[in-house]
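Right, one structure below, let's go through it.
One protein chain is absent from this view; the other protein chains keep their places.
== subunit A ==
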Amino acid sequence: MTSLIGRNLLAGAEPDPAGDAGHRDHPPRMGFFTDTSVCIGCKACEVACKEWNAVPEDGLELTGMSYDNTQGLSADTWRHVAFIEQRKPVGNAEAGERGDLRWLMASDVCKHCTHAACLDVCPTGALFRTEFGTVVVQEDVCNGCGYCVPACPYGVIDQRKEDGRVWKCTLCYDRIGAGQEPACAKACPTDSIQYGPLDELRERAAARVETLHEIGVDDARLYGDDPDDGVGGDGAFFLLLDEPEVYGLPPDPVVTTRDLPAMWRHAGVAAAALLGGLAAVFAAHGRTGGRR
């Protein structure tokens, strides 16, 4: 066992999350690269995910949010395609007669964070790190305490009310264990969703941004690819064409447990002050009969 000291167990870059979770001889870390520049908004990923994972229906509403009627990730939506309509051209593309309308489409998913807040705060151990470096809920252990829900900085994991437990993307743990790619990546007709070893995906993504910049799409940028970001990098990262918050993503997420040592310290001081303060109060008042 290597020592824990000097290892970034709560925040910062961490090259081997699966190894640190105790997996020996594990496969490489697997993940998703979602290149939103080629997404056509067909929602094949949403459908394939529901079908494969038997995720229940989550309301059939017409929201008026462009073509987005799923609204966001939830216990019953593990892939969510966002639709954004903007008055801006894409790169150097010619504007049509009606002006510069562009459509951004992006398939969102659980980020399988290097430092996953959901996993850190789970009191039952239901959430765990797999040998692929992904984050999965064990549905036979979760007691629905709900702590992971507000802990996730991306608003991914949620409780299924009728069921009481929480649910989210498993990166198709069953499929990847059998050497198959996840259902969404398999179904994606444009290869907007790419599955593979994270190292390889990061290289591919960097090359893709380069290409886009070369042809004039200046606002192309990667999101979640940096191992030094607030969550130690995402296992599922993205190429976006605008600021993250436009897609409903936090611009600079930080795993809450990064500050946990400081939180415990403050609570410790407060607890000691409570004890010490009251000891002083009783000492000042002395035994009964001393004062009124």
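One rule holds in what follows: a contact is a pair of C-beta atoms (placed from the backbone, for glycine too) under 8 Å apart; a residue touches a chain by one contact, two chains touch by 3 or more; residues count from 1.
One rule holds for everything that comes next: contacts and distances are computed from a predicted model.
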Q) What protein name does the UniProt record of the undisplayed chain give, "Phenylalanine--tRNA ligase beta subunit", "Carbon monoxide dehydrogenase small chain", "Polysulfide reductase" or "Carbohydrate ABC transporter membrane protein 2, CUT1 family"? A) "Polysulfide reductase"
**Q.** Absent-chain contact - pick from A:Val135, A:Val149 or A:Leu240
**A.** A:Val149
(Q) List every residue of subunit A that touches the chain not included in the displayed model. (A) 10, 35, 37-38, 63, 65, 68, 71-72, 74, 82, 84, 89-94, 117, 120-126, 141-147, 149-159, 163-166, 186, 189-192, 194, 208, 211-213, 215-219, 221, 243, 245-253, 256-257, 259-260, 262-264, 266-267, 269-275, 277-279, 281-282, 284-289, 291-292
